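Below: one structure, written as structure tokens.
With one protein chain removed, the remaining protein chains of the complex are shown where they sit.
In order of appearance the chains are A and B, and numbering begins at 1 in each one.
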Amino acid sequence: MIHNVPVLIPISLIFFAFFTGILGVMRLRYSQLVAVLASALAFSLAVWGTFHVLNNGELSYSFGNWPQPVGIEFVLDSLSAFMLLVITGTGLILLLFPTKPGFKIEEKRGVPLYAIVLLLMGGLCGIALAGDLFNLYVFLEITSLSTYALVSIGSGKAGMSSFRYLIMASIGGSFYLLGVGFIYFSTGTLNMADVMNLLPELYSSPAVIGGAVFIVTGVCLKMALFPLHTWLPDAHSYAPPVVAAFLAAVQIEASAYIIIRMLLNVFTPEFMARLLPLTDIIGWAAAAGIIIGSVMAIAQTDFKRMLAYSTVGQIAYVGLGIGLANPLGITGALLHIMAHALMKSCLFLIAGGVAHKTGITDINDYRGLGRRMPWTMAAFTVSALAMIGIPPTAGFFSKWYLLLGSLDAGNWAFLAVILASTLLNAVYFFRLIEKVFAPAEPSDASARHPGELSPRLLAPVLVFAVLVLVVGFISVLIVNNLLSPVVQGL
Amino acid sequence: MMLTEIVNSIPPALIFLAGAALLPLCSVRLRPLVFVALPVLTLLMIINLEPGTAAGITFMNLELVVLRVDSLSLAFGYVFCLISFFGGWYAWHLKEKGQQVAALIYAGSALGAVFAGDLFTLFVFWEMMLVGSAYLVWAGRTRFSAGAGMRYIIVHLAGGSFLLAGILWQFAQTGSIEFAHLQGASSYLILIGFAVNAAIPPLHAWLPDAYPESSVTGSVFLSAFTTKVAIYTLIRGFEGLDILIWAGAVMAVYGAVYAFMQNDIRRVLAYGIISQLGFMVAAVGIGTPMAINGAVAHAFSHILYKGLLFMSAGAVLFATGRSKLTELGGLARSMPAVFVLYMIGAVSISGFPLFSGFVSKSMEIYAAEAGHYTFVFLMLQVASAGTFLYTGLKLPYFIFFGEDKLVPIKPIPRGMYAGMGLAALSCIVIGIFPQTLYSLLPFQLDYQPYTVAHLWETTSLLIFTGLVFRLMLEKIKPKPAIILDTDWFYRRPAGLAYRMFVETPARVFTRVNDAVMQLVDWISGIAANPVGFMVYRTGKLKNRTHKAAPPAAEPAIFDPDRYRGSLGTMVLIVMAGFIIIGLISFVSS
Partner (left out) sequence: MKKKQLFFSLVLLAVFMIADIGFHLTHGDGWWADIAGFFALLGGLGCLAIILVAKVIGDFWLSRNEDYYDADRDS
């Protein structure tokens, strides 16, 4: 049974997607319940799989029992297990958030909302588990299609943003496919492990180089790495809160995961070192992205837009870790994936909850909220401190590894960029913290709707905030058990 | 014994931090009680700590020492508990949960920092101190508090970054994060980090910027912790560093001169902190056992009498709503108790015999003399005279005497009296029984403060300071002005920097985006409906006032929204770039 886990997770999610879709036509509320159950199931499977991997090593499942390298393979190794935990765990908590504030859906029965969400999660898990280049593309597109639909549910310019996002992400996907095509022509196989073995002989082939460039560039676009990030601010600001959380916390990370996977298991670091300074390019682009993202975030007045630009900066940290291409750097990148997933989700849920209760979306209107919503704002403070990188939150530990990685590589510029960005992040987050904890005036925007968020809104927020702290404390466990095996090859 | 074993393996900071988490759950009446009980508990715990203990845990491949006990850390631990206790009484009336929690986090992290045996633990607590103290600055809610708090945070984060960079560098080079005497290139970065918190000029401007804007009760805590933890870390890591001697001497005089010029009571006291820190920094630099003893003794007494001074200043602020010398006067009649308590603090800091300053500051000066640092010795003496001048003479004269501005006062809470009284008592007890302090010092030396020579020197110094003050009184009236300090360099250009580095790039990006969006929309418009598009365009050209929506075939083309993401064009440009790179590399391989 355990051997079926790698395929069970995505397949079950997709199955439940259809099931929920049907239910959603009848009753939106039940569909949320089913979705929660489905993601809980996926999470349990992920946990089970993780333990198995920790004890016994990697798991692989061949679709239809076609042997390698002919068949499609799903692989669960440490890296996949880690990503699955992040995806299913975050997804589970996000799905607990009430529908109306989370998705800004009026009780439109016709929208099979949770079906699409489950499809999204299934696609993401599939990406994490794919052992095959084309299979990964399939799941990548499943993911993307779901996100286009979900983003367009939002209000205001959501439709337009979704359209733009669609165009750009499709370009990214096409590039990826093109790259895979080149690889296939050169090696004759689509299986990742196989490609890794066959590649060294083909280093001189221009097709392979071209393939690598296309693949990485395409995925970088989906990852919103500077300067390919321009679709992100719109998509994330106008999407409904939970959707934005899924995007920023999970989907972007999955794209980053793809690059890491490519780096580690397909195009080995040796390839990068000998032939193509791709990791260097990624690293420097990321460094720019960190600064630009943070600077643009400072300039924003809309809370969600601020978070969106912040995401550009944060995912660039992951890019920086990838760019360093040493064990510490990759560890930092992966840890940051987890940390960011938690922090950003918390923040977007807060944005949604506050907007739902008080209608406030502009950061200047956040004045005095600390008194009126103490628990929510406490969670906000924790997440904000984590984004800045203050110990003992999770955000600090990922930065620690990134800094060590930069030192290891002798890259003082990256070190300075990370430290400088801490200050930049502090500017826009502490500015908001200060507003939040200012005394409550009757003239505040929030005065008309006093009171804490309702428990159903508050619970997921608090869970994320607690996790931010907990993950910080247990980060060493995560690193030692899950992440070290991943980076050993470097 | 089981209890001592437990006690010796947990950092005492945890009591405060646990208290911070639990305090919000207590009822309003219960909170001050809990707040005051925590330092007592911690003190009991600290008394049971055995010197030489080092409790470690392994974390992230680092050997952390979360509890390192020796006479140095114990001394700081004791006084931190004392001031928290006094401060808790002083703040008894406080209903605001936020300040109480922040103060506990702050004090707890300070305790954690002084008992930390390795740099990582130190850094964690260092940053946590920032969070607690920043809140206390904001809590002041003056019109300058918000900005001062932000600057406080940024400056300290920057200092913390230097600290972190130095720690990492040292770790990368030596594989060790042990917190002992620091050397090498990495130590300079760490030194900068410590120097920011120790308010060594030119990195000191945050202190007089932020402390006067903090809350009445918050300022008491602020004055006690950040800077003294920094002194502790300097002693630990940099004792005997020559440059500190001069930095300290200059600091002492600089602080005194600036203190004298200020109009806001708490700003006078803030610069006074810098001046006093100068003594300690210089002593750290001298590095002899007598000097270190002096630094620790001075830090110990300084926490107590500076706390008392901030408490009294806070009481005046609370009662009158004012803190500027130009707006105060004649309060001796209406606030006699505060006056007396203030004066106890003032004479302590000035080094009057029978008070704590006399038995602690002098050790540092004596060490300077013994080391033949004559010029430093003289500077410190002048700074001492200056201390009396601005704290013991100018400040009380213009608050409690001088021109009676007939300021209306409201009664101050009894808790404030309790806090001040306890602090005053401590100053007197240490002054009369110096052995109580001396037994806590790192080195057991034979120092007798009450010698004829010392008494004579101090008395002459003080009396003539007083005389000069009396003579020059007319010329020393306070003015309602601020004095520029080194923070001018980052405050004055702040608006400009913001425009340059934030607004302009944002504007540039969006202009580019707008232009590209225009182009893309034209392209997509033409592609979607060539005929209709041409018709629309020519129609628009003919009719300049045409504002209606374009024909249904192309919705929302000329959407003038800003901050729009660009479409494929930008991507294509970059793709092309990558392709070129790819081509170049394959051609060259």
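Following the convention adopted for this analysis, a contact is a pair of C-beta atoms (placed from the backbone, for glycine too) under 8 Å apart; a residue touches a chain by one contact, two chains touch by 3 or more.
From a predicted model like this one, the values you see are computed outputs, not experimental measurements.
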Residue of B:Leu30, B:Ala180 or B:Val468 in touch with the missing chain, whole complex considered: B:Val468
Options B:Ile154, B:Ile428 or B:Leu445, residue touching the unrepresented chain: B:Ile154
Residue list for subunit B contacting the dropped chain reads 143-144, 146-148, 150-151, 154, 253, 256-257, 260-261, 369, 372, 374, 377-378, 381-382, 385-386, 389, 451-453, 456-458, 460-465, 467-472, 475-476, 479-485, 491-492, 494-495, 498
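Definition applied: only the chains that are shown with their structure count from here on.
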Taking each chain's centre as the mean of its CA atoms, subunit A sits from subunit B at a distance in Å of 37
Residues on subunit A engaged by subunit B in the complex (per definition of touch): 157, 160-161, 164, 167-168, 171-172, 175, 204, 206, 209-210, 212-213, 217, 221, 227-228, 230-235, 275-277, 281, 292, 295-296, 298-299, 305, 370, 374, 385, 388, 390-392, 396-397, 400, 403-404, 407-408, 415, 419-420, 422-423, 426-427, 430-431, 434, 437-439, 475-476, 479
Per the touch rule, the subunit B residues reaching subunit A in their complex are 24, 59-60, 98, 123-124, 127-128, 130-131, 134-135, 138, 141, 146, 149-150, 153-154, 157-158, 161, 164-165, 168-169, 171-172, 501-503, 505-506, 509, 513, 556, 559, 561, 563-568, 570-571, 574-575, 578-579, 581-582, 585-586, 589
